[in-house]
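This part shows chain A:
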Amino acid sequence: MTGRLIMTADEIRRATVRISHEIVEKQAGTAGLALVGIQRRGVPLAHRIAEAIAEHEAVELPVGALDITFYRDDLSLIAQQPLVKGTDLPFDLNGATVVLVDDVLYTGRTIRAAMDALVDFGRPQAIRLAVLIDRGHRELPIRADHVGKNVPTSREEIVRVHLLETDGEDGVDIERVVGVVAEPIAG
Partner candidate 1 sequence: MADGVGLAGSVEVGRTVADLEISRAWLVDPASGREGPGEIVVDDGVLRQVTWLDGTEAEGIDPSGVVVAPGLVDLHAHFREPGFEDAETVATGSAAAAHGGFTTVCLMPNTSPAIDEASVLGRVREAATRSGSPIDIQVYGAVSVDRAGETLAALGELADGGAIGFSDDGAPVRSPTILRSALVYAGMLGRPVVDHPEDPALTGGAEANEGLVATILGLKGWPAAAEASAVARDLAILADALADEPRARLHLTHLSTAASLGLVRQAKTAGLPVTCDVTPHHLALTDEWIAGARRFAWEAIDADGRPRSPWADGALVAAPYDPALRVNPPLRSADDAAALMAALVDGTVDAIATDHAPHTRVDKEVEFGLAANGISGIETALGLVLAAVEAGRLPLGRAIALLTTGPAGVLGGWGWTGSRGLVEGAPADLVVIDRSATWRVEAAALASRGKNSPLLGRDLPGRVLLTVAGGRLAHEDAA
Partner candidate 2 sequence: MSLVVPDGTGIDLATVVPASGGPGEVHWSHRHLLDLDVVAWPEIELVMRTTDAMREVLARPIAKVPALRGIGVTILFYEASTRTRVSFEVAAKNLSADVVNIAAASSSVAKGESLVDTIRTVEALGADMIVMRHATSGAPYLAAEHFGGSILNGGDGWHAHPSQALLDLYTIREHLPGGPDLRGRKVVILGDVLHSRVARSNVWSLTAAGADLWLCGPATLLRGFERWASTSGDMPGHGRFTVTSDLAAALRDADVVMALRIQRERMSGGLLPSLREYAARFGLTLDRLDLARPDVLIMHPGPMNEGVEIAPEVAVDPRSVITDQVTNGVAVRMALLYLLAGAAGKPRSTSGG
């Protein structure tokens, strides 16, 4: 990690556990709940939350992965990152309470795309949002139900979440970069 560390591995773990309790609390139980991680880093986070819930509630919630590559609203991104990582929703969405899980909430466009994608698969009863980091600067009226850490940032800064499953280590750093940072491409 090249920037300034703002969340350690332990802090990530505690936030994940707290979020998992909040999710169950909000639902007053686990009935109807399903977790859907947004590719890429939302997916291992969703699995970690599911594991934490299994530990304290002894219930295995369904976990899916959602690729929003085809739902982005900016075509110029296709050339830079055309690769698709795959959508896998191994449960019936109809009537489920889906908790979308992502690593960083920024402008909100990724979440909007994720909701568009989800409703093509079925009609959930409710959609909630859990994120590890909320860095502000929303461009759409989107709000996270569960937040690991609120981090005020400027548009010249980039927030990077590193996870063991995808990056070999756990941690979140922040770094100032030259020029405006565009919406980080999901994944």
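Regarding selection, all candidates are chains of the complex that A comes from, given by their letters.
Throughout what follows, a residue touches a chain if its C-beta (ideal position, glycine included) is under 8 Å from a C-beta of that chain, and two chains touch if they have at least 3 such contacts; residues count from 1.
All figures in this text were calculated on a predicted structure; none of them were measured in a lab.
Colleague: Given that all of 1 or 2 sit in the same complex as chain A, name the one that actually touches it.
Modeller: The answer is candidate 2.
Colleague: Which positions of chain A touch candidate 2 when the two form their complex?
Modeller: Against candidate 2, the touching part of chain A is residues 67, 69-80, 82-84, 86-87, 116-117, 120-122.
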